[in-house]
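Every protein chain of the complex appears in place save one, which is left out.
Moving on to chain A:
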Amino acid sequence: MPKCTINGKEVEVKEGTSIIEAMQQSGDRIAHYCWHPGLSVAGVCRLCVVEIEGNPRVQIACNTMVTEGMKVNNTSEKVKDAVKWGLDFHLINHPLDCPICDQAGECGLQDQYMEYGKYDPEMAEAKVKKHKVVDLGPTVVLDSERCILCSRCVRFTEEVSKTNELGLFNRGDRTEIGTHDGMLLDNKYSLNTVDICPVGALTSKDFRFRQRVWYLKDGDSVCNGCSTGCNIKVYYNKEGLFRIKPVYNEQVNGHWMCDSGRNAYKFVNREARLVKGVVAGKEMAPGAAAKSASEVLKSTSGDALALVLTAQYTVEEYEAIIKTFVEEFKTKKVFFWVNNKETFDTFDGLLSRGDKNPNTKGLLKVMEKYGITSTWADLSAGLANGSIKTVVVAGPENQAVFPDYNERLKELSKAQNLIWMQAGKNDALTALTGNVWIIPMKTFVEKDGTFINFSGLEQKIKKVTNVVSEALTLTEATLLMVGKNLALPTANAAFMPNNQRDDQVTLEARKKNEFVFRRGSL
C-alpha cells in the first residue's frame, strides 16, 4: 500500500493505483477527457497533467502509477498553464455551436473550460471542417466537428461490447472517428458510446433535440428490463420521461447498460399507459375499479380463485398480494407466468439476461415463503374444467418482453371473472368483454420497493416521479380488492418528484459531475 502526497495531503492507495485514481480517492479535482475508469488508458487528451517532485516535465496522471513517497501536485502554475493550453488545443477546431448542440448543459468541454480554460484564446485561423450528421447506425449520430478524439467510444467497442465497429481514420487535425467499411455501430450496447462521449459528437437518435437537459429532472432507480437490475438514472419532466442512463455499480452493471434497458422509459410514459380502470366495459377510476372487484373475490375465494403473477413487481407488492390471497382468500392457487421460457436462462456475457424480469428471485422467494407449489398446468386444468372461476392477473409492465401475451390472455380470459392489473395499454385486453376488470398499475419509477436480481442481490427502488398518478401499486390494488379504503393521490400531483417544488431543477448529474465547475455566485 504505497503512500503518496497529493497537493500536500498524504494518501495511501492500493498497489497499482494510477495518480488520477489516487486523486479521485483524495477528492482532488483533475482535468481529463480520455480517461474513463471502465476503459483502458489511452493517454491522448493530455489534460490530466501533474507535476511529480524530481521530474522536470509534467506527466499524465492516467498512465503514471503511484509509487511510495511520490509527491504530486496539479495546482502549480506550470500544471495550470499546461491544462489551459491543452484545452485550447482541444478547442481550436471545435465548433462553438453550443446553443444548438445537444450536449449543452452536460458538455465536458464547456465545464472544463469554465474551470481550467484559457480565457484569452489566441486561435485566429479558420477551423478544420469535418463531417456533420453522420449516421453511424440505428441508434447513434456523429457530429465529427465536435469530436475531440478522446477515443472513448472506439475503446468501448473494442473492449466492452467487443464489436469493433468504430475506428479513428485519417491523420493530424483531419482525424475523425467513424465506422469501419461496411459496418454500422449496431450492437446491444451502442448507446453507452453516447454516455461516455464528453462532448456533443455522439448523440442518441432517440434523445437528440427532444429536450434541453436543463429542463429535465432526474432520479435513481433500477432497470426493470431484465434480471441483471442495472442501476439507472431516469430523466423526466412534466412532459414525461425522456431517457435512461446507467449509474455505476461495481457489483451489478459497472458503468454500462444495454440499449434495450434504455427503452424502458417508453412504456412508462402516459401515451403508452392505461389511465382509466374498466369494469365490464365501463370506465371508472382505477381505485374504484379495484374496489369493485372485492365482492367477486370474496364470493369466489378458495380453490375457485387463482392469482397469476409476472416477475415485474416489487417484493413488497408480492408479499402484500400473496399474503392476502393465502390468508384472506384462502387460496394457494398462485401461478408464475414465465415469459420466453426458451431463452430465460441465457446471458450475453456482459449484462443482458434472457430473464426479462427485474424480480424473478423476489417473486420466487415470496412464493416459497407461502408454500406455493402450483404449476401452470394446474391453472390450465382448472380453467379447462371450470373449477377456477376467478382469475386475478398482475400483468407485465413491459409487454414487449412477453411474446406469449396474447396466448396467455386468451387462455386466462376463459375464467368467469377476470381481474387484470397492468400498467400499459393493450388493445386485445381492452377488447375483452364480459366480467372483466382492468386496473391501471404504476410502473417501477412510480413506487418504492425491492427488486432481487439474478444473483440474489436486493436493490431498493425509490419513487422517481408520478406519470399516471391515479394508477395503483399492487399493494394498493390488493387492499382495495379486499375491500379496504385508500387515500389515493389526485391527478394534480403528476410528475412531481418526492418533496420537491416544481421550480427546482436538481439535475443530480450536474451536482456530482466530475467536470462541473465550482464557481462563486455571479
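Please note the rule applied: a residue touches a chain if its C-beta (ideal position, glycine included) is under 8 Å from a C-beta of that chain, and two chains touch if they have at least 3 such contacts; residues count from 1.
Methods note: contacts and distances are computed from a predicted model.
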Omitted chain, identified by the protein name its UniProt record gives, among "XdhC Rossmann domain-containing protein", "Cellobiose transport system permease protein", "NADH-quinone oxidoreductase subunit F" or "Hydrogenase": "NADH-quinone oxidoreductase subunit F"
Candidates A:98, A:168 or A:338 - the one touching the absent chain: A:168
Contact residue for the chain not shown (choose from A:5, A:24 or A:63): A:63
Contact footprint on chain A, counting only the chain that is left out: 41-47, 49, 57-58, 63, 81-82, 85-86, 89-90, 92-93, 122-126, 128, 148-149, 151, 167-168, 170-175
